[in-house]
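For this depiction, one protein chain was excluded, whereas all remaining protein chains were kept in their positions.
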Amino acid sequence: MKKVLSLLSMLVLTPSASLLLAEPAPAAPAASSSPLIEQAEAARKEADALGYEWRDTAKILDSAREALQRGDQAESDKLASKALFQARAGKAQGLYMAKNWKMMIPKN
Amino acid sequence: MKSSGIIAAAAVLLLPSLGKAAAPAAVDSSVEKGKALALDTNKGNCIACHMMGDGEFPGNYGPPLSQMKERYPDRAVLRKQIEDATVMNPKSIMPPFGKHGILSDSEISQIIDYLYTL
Partner (left out) sequence: MKKTIQRGLFTGALVLMTAMTAKPANAAVNYQALVDADVKKFQGFFRKEFPDVKLEDFGNGVYALDEDARKQWKEMEEFPPYELDVEAGKALFNKPFANGKSLASCFPNGGAVRGMYPYFDEKRKEVVTLEMAINECRVANGEKPYAWKKGDIARVSAYIASISRGQKVDVKVKSKAAYDAYMKGKEMFYAKRGQLNMSCSGCHMEYAGRHLRAEIMSPALGHTTHFPVFRSKWGEIGTLHRRYAGCNENIGAKPFPAQSKEYRDLEFFQTVMSNGLKYNGPASRK
């Protein structure tokens, strides 16, 4: 009787055990980009085209993509916003300097 | 009996000083944070160009940061200068710490708190 019971319990337990041990259902594939990242990248290209991209912008944008890959949307958006800010500021700087650089020449 | 009396007396004596320490702690914390930001080469790095308190090897691009309360009685004016010095002087070599996102608003506040102790 004991043997039968133990055998039965094994049969019952094993599928549950296998459920416990089984991998979780595969998550949806992590997004590689977001609208904010796309916007920041477009802005970065504009600053670059003027020759006024800042040093860290691309790196910050890469970090935004990495955060998104790990599923951290909030962090990704924060970093993408920072990259967008830098790209816009660089572009504005470039447009201003194209017009006003001669003002920077010191008067003797 | 005696020891409990001593302990009670000590407690009474300590309380006022504990009370004293509690109030300035919040202000000191901002001043301390501000000083750290001013010395941080990735943040304000003010000492790169300005003589600043007891900081070592200060630069001399800009005027020494002393008597700041007298020179900038209006906090808003000092804030504007740190945020974007090119408003007062388009040729200024001073980085636009606010406009270019080098320092956050709260970081600038902390630095100003520190500057006002100089």
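In this document, chain identifiers A and B correspond to the written order of the chains, with residue numbering beginning at 1 in each.
Everything that follows uses one rule, which is that a residue touches a chain if its C-beta (ideal position, glycine included) is under 8 Å from a C-beta of that chain, and two chains touch if they have at least 3 such contacts.
No experiment lies behind these values; they were computed from the predicted model shown.
Novice: Of the residues in subunit B, which ones touch the absent chain?
Specialist: Spelled out for subunit B, the touching residues are 47-49, 57-61, 86, 91, 93, 95-96, 100-102.
Novice: If the hidden chain were put back, which residues of subunit A would touch it?
Specialist: Interface with the chain not displayed, on the subunit A side: 48, 51-58, 86, 89, 93-94, 97-98, 101-102, 104-106, 108.
Keep this in mind: only the chains that are shown with their structure count from here on.
Novice: Distance between subunit A and subunit B based on Cα centroids, please, to the nearest Å.
Specialist: Here the centre of subunit B sits 34 Å away from the centre of subunit A.
Novice: In the complex of these two chains, what residues of subunit A are touching subunit B?
Specialist: Those residues of subunit A that touch subunit B are 82, 85-86, 89, 100, 103-104.
Novice: Quick check: in the complex, which residue numbers of subunit B touch subunit A?
Specialist: By the definition above, subunit B touches subunit A via 90-91, 99-101.
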